[in-house]
Every structure is written in C-alpha cells, then in structure tokens.
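With one protein chain removed, the remaining protein chains of the complex are shown where they sit.
Order of writing sets the chain letters: A and B. Residues in each chain are counted from 1.
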Amino acid sequence: MEFYRSHVLVCGGTPCVLEGCKGVRDALIAEVKRRGLDREVKVVETGCLGPCDLGPVIVVYPEGTLYQKVRVSDVPEIVEQHLLKGRVVTRLVGEAPQAGVVKYEEPTYLGVQERIVLRNCGVIDPESIEEYIARDGYRALAKCLTEMKPADVIEAVKKSGLVGRGGAAFPTGLKWSFTANADADQKYILCNADEGEPGTFKDRLILEGDPHSILEGMAIAGYAVGANKGFIYVRGEYVLSIERLGKAIEQAKALGLLGSNIFGSGFSFDVEIRKGAGAYVCGEETGLIESIEGKRGEPRIKPPYPGTEGLYGKPTVVNNVETIANIPPILLNGPDWFRQFGTERCPGTKVFTLTGDITNKGLIEVPMGITLRRVIYEIGGGIPGGREFKMAQTGGTSGGCLPKELLDVPMDYFTLPEHGSALGSGALLIMDDSHCIVDIAECFMRFFEHESCGKCTPCREGTARLHEIVAKIARGEGKPGDLELLDELGSVMQVSSLCGLGQAAPVPIKTMLKYFRDEFEAHINDRLCPTGTCGI
Amino acid sequence: MKTVEELERIRKQAQAMTRLREGKETTRIVVGMGTCGIAAGARETLSAIMDELAKRNIQDVVVTQTGCVGLCEQEPIVDVIKPGAAKVTYGKVTKEKARQIVASHIVNGQVVGEWVIASA
Partner (left out) sequence: MEPAAKSAGVCPAKVSEILAKYSRRPDALVSILHDVQKEAGYLSEEAITEIASGLDIPVSKVYGVATFYTLFSTKPKGQYIIRVCENAPCHVLGAKAIVEALEKELGIPMGGTTSDGKFTLEYTSCLGVCGVAPAIMINEAVYGNLTPERVPLILKEYK
C-alpha cells in the first residue's frame, strides 16, 4: 500500500457524473502525472459528497478543501496552485460564509449534520473494499458472527429503536423477530432499492457511495433471522448503483465476507441483484416480491405479511436501503450509542434530499426531529432569488404540504402525521411563493393516476378522478362542491385502498386543501389565480 | 475470510492508507511552495521528505504546502507542527537537511536547533 501526502476525492455520484466529473477525474490524473506528482498525490473517485447542485465537486485532503463546479479547464490551475504550491484556488471554493477556505469538515452545509448512514459517502472509494474495511467495515458482521447469538442481534436492533426508513416506520427489530420466529426451510432478506418516490435519491447515493454497508447490513439481518440468501431490488434506471453493487458483491465474495462459512462461524450468506423495470408500485414490499418472482408488480392482499409469507411464499425480511445502512453501526457501537441521536420516540438520524426552490440542493443527514426551518435556513441556505417560502412537501409526492406556520414542527415519523403529512422517504420539496397551488396539485395527481397499478378499484378509479377534478379546477372549469368531493374521495381511498399507494395518494391534496383552501376557492369562484402564474 | 484477525490485519493496512482524510490531530510538515520556494528547490525538498517518510514507513504525518511567507531569502522553508507543541520553522532546507529533519525531529523528537529560524 502506498503512502500519499494528498488525496483528491472526486465526487462520482450520479449528479456529478452527469455534470462531467469523469472528465475532471481523468484530467486530474493526467495533470498530476504530468507535473510528476503521481507518487505524492492520489486521485480517488468517491460517492456523493452531498451538495449536488454544485457538481462536479472535489475535495482535497489533508486540508479538506471543497471545490465546486470544477471544469476540466480548471484542473491545471488546481494542480499547479494547490497540489504543488499549497495555495487554495479561492475562486472555485464558492461563496464562503467567511473569506478564505471552506473546509469540508466544517462548512455551514454540514454544520448541523450527523453522519451515520452517510458515514462513508464521499470519504471512501466505493469500489475499494479495503477502504470500507479501514472505516470499520465488516467489523459489525464479525462481532455478530463470533460474539453474539441471533437473538442477541435482534434484541440490540429492537433496543436501538430503529424504525424503517422507507416511509412506513415499522420497528425493524420487531419485523426481524417475525421472520426469525417463523419455521421454514428457507428464508430471505430483501433490500428494497426501488427508490421511486419523486424527489428522493438518498438510496441511490448510498448504493453508489457505500455499497458494502448494504451487503454487511443484509448479512447481519440474515444471521439474525436465519436466512442465507438476499436480493437487492434496484431500479432499472440506477445504472451506476447496479454496477457498483455488482463490484462490491464480487469483492466481498473474493474475501470470503459473503459466501459459505463466514468467519468460520458456519453461517453462509449470498446476495444477488435484481433489476427493476420501471414501476413505482414495486416500491411497495409485496409488489416488489411479485416482481422478483417474475410477475406484474401488483401488491398482494395483506395479511399474510412478508415476514411470515413473502418471496416464493417463504418468510422474508424486506428493508429499505437506509434502514440497512444503519444496521452495522448499531451493532458495532451498541443501541445506547444510537439512541443518543434523534428523539426518544424516533432515535437516529434521517437522510433528507433537498429539492425545489432552495439554495443548496442535495443530500443531508441530520438528527431525527430537526425542524423544517433549520433544514431550510441553516443547512439549505434559504430560498433563492429573494423570494418567500410558500410550502414544503415532506416525504415525496405521497407526503403532505406544510405552510410556513408549521416550519417549527419537529420532523420525525410520529409528529408529522399529526399535521396530516408524513416523513416518508425523506424527500423535501421546497416551493416559493411564485407557485400556484392548483398547478402543483395537478402535477401530484397526474403522477398517481399514472402509477396506480389498477389492481384495486378505490385506487384505480380514485387517482383518475382526483386528477380529473384538479385538472378541471386548473383549467378554470371548477364548480362549487369540487373541494368537498376531493376531500370525501380522498377519505374513501385512504381507508379502502389495498396498498400504500392508494392510501397515500390523497395525502398531498388533503393537506393542500387544509392549508391553502382559499387559493383553490379563488380558482373556482373567481376564475383567478392569486399567484398569477398558472395561466388560468 | 475465516478469522476476525484477518479482517483486523486488512483494516490496519487500509487505515494507514486513508488516514489523512480523517482530519485527526497529527504531526504536520508544511513546505513553503511559493514561487520563491520552488525556485530555491522546494520541490526537491518536498520529494525528499516524502521519500524519507515512506522509507521509514511513517504514516501518521501529514505533509502539506503553503505559499510564500515573506522570508524569501530563507527558502526553502519547512514548518514542523507536532500536536501540543510550538511550530518550528526551518530555513534553507535542502533535500539533505530535509531527510535529517525527518530523522531527528519527526522520529526522535529532537529539534535540529541550528537550522531553526523561528519557533512560535
């Protein structure tokens, strides 16, 4: 292993890839070599560093200087000035709050963040198992297999208070115990990486930035419940995630961290990737199972739940990517360590994706229970263009919209539902006062009509009618009674739909009606858009 | 992988490789790489330091560069900053002197007094 005086990390997350980070990386390698620095400076491609709208992003260590929007043409200057002469190229550092250097460790962007899930993202080379191991990778698995009984592992996860991060917030330890207690010749661990919720890209960046944490977490789950086979169901669109996971599986097998008799414990575990083919509803756990079985991804009637009767009718644990990424640190550091983050009812952190009208778009990890106000104004840098905050949709398109009066509500899985919304997948869509409520509502409802799988009537018909009514209001053809109809239809769908899709589809429209009803009424009664932007 | 010791061995090796990204308090060697420094031979000085550290398998030292501090006639200038100790600045550090500084100051903790131009 070589010793270098400087490491240059180039963000290789998808947003940066599409802004040209590959070219920047190649140019860096060539320029470093040309200047004869290749034995002193190492160029590493890493996972997402977080500030996606600033890509391509690179970080130079040991200083920890973060450069943004780096172009190939900037590379000679960075090499000449920084890597050779030690002078920070300030024009690429961005708008630092104070003059001078922005350190990656301490910019305002990361100030309030706690990194558990993203502990390795942007720090390691995701294609190197050694770098994962250097950051305590696979130590939790080793500890479980050599020092703990399966029941102890489940007990630790239960004690940690971890709840599912895909959106349903079901206690993970309890879920595992159902499968552990089921009597069967074969059990499965499924990692749900079918991240389809609009505005959500956390799982993609975890898979791209730290694929081994998922393999390790799944193996631990397998040991805990008695499963020796795992599947990761990844969206077909996530090309880079699939590629990096594939490499990680190969590396883990080569070192014997997957396969038979791991750590001489007698426990064996294998993981395969399954590629999705474009269906939002496959993010629902039984829809996902149907899809792996080669069928249309239509959700099953529950019960029975997958915990006892899942893939191929066998007991199956289905966990979200972020949930699984929490498992190794919990087992390594103990449940009490995990409980120091977040709130009593909802320990740990949450990864949020910031999108829409916000200065710093991208990925953040913060303690559970943080307020929307802190996320938007302390971490997100506020609303750009001198505009005012109007509303935020939490939890993706199936989450509710919150007005500015609710900016100080703590965001966790239990408090947001009290206000009609949900934490969901952690997508935060921020909208400024230039947007028309009805126009946005139509966009949401169009989505659900398209994604409804059609299996159950309340959802198939309901999503179409919700969209139809909202579209009419948007065209200026709304009539009195429409809003009451939307409310009523939404309530019926919430109680009678088969799966989460139909149950959640009315959530955004119901919260919009609750907090912005006057704007709908203006469209219906006065044929007028108060923001003047929707073209009515 | 059959044993935990095996994992531990890979971990130790790999940690040495990635240590400088961890941002922990460690000894730093700072080489003045302004135009004057480079003109005075700071490139060779830096290379010699890197080489000497590698030869001695010293991996917990961070080597960085800085610009001109205004003492151009003293270039190449090298600072050694050990955690909890005052910064020691050496002047006119040739590549031979650089190797000596690594051996004496970094490894044995002995400041090479005769080459020191400032200590703060």
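The rule is simple: a contact is a pair of C-beta atoms (placed from the backbone, for glycine too) under 8 Å apart; a residue touches a chain by one contact, two chains touch by 3 or more.
Everything numeric in this text was worked out from a predicted model, so none of it was measured.
Participant: Can you list the shown chains that the absent chain is in touch with?
Facilitator: A
Participant: For the chain left out of this view, which of A:D152, A:E293, A:E484 or A:D518 touches it?
Facilitator: Hidden-chain contact among the options goes to A:E293.
Participant: Consider the whole complex, including the chain that is not shown, and state which of A:T323, A:T355, A:S421 or A:S452 touches that chain.
Facilitator: A:T355
Participant: Touching the absent chain in the whole complex: find that residue among A:R25, A:R204 or A:R300.
Facilitator: Answering carefully, the residue with contact to the hidden chain is A:R204.
Participant: Would you indicate which residue among A:V271, A:M431, A:M493 or A:C529 is in contact with the undisplayed chain?
Facilitator: A:M431
Participant: Contact with the hidden chain only, please: which chain A residues?
Facilitator: Counting only chain A, the missing chain is touched by 14-15, 17-19, 52-53, 55, 195-201, 204, 235-239, 274-280, 291-298, 312, 353-357, 361-363, 393, 397, 427, 429, 431, 435, 440, 443-444, 447, 451, 453.
Simple rule for what comes next: only the chains that are shown with their structure count from here on.
Participant: Taking each chain's centre as the mean of its CA atoms, how far is chain A from chain B in angstrom?
Facilitator: Centre-to-centre distance between chain A and chain B: 40 Å.
Participant: Can you tell me which positions in chain A touch chain B when the two form their complex?
Facilitator: So the residues of chain A touching chain B come out as 1-7, 9, 39-40, 61-64, 84-87, 105, 123-124, 130-131, 133-139, 142, 146, 255-257, 261-264.
Participant: Could you list, by residue number, the parts of chain B that touch chain A in their complex?
Facilitator: 1-4, 7, 10-11, 13-18, 20-21, 23, 28, 30-31, 33-35, 38, 43, 46-47, 50, 53-54, 59, 62-67
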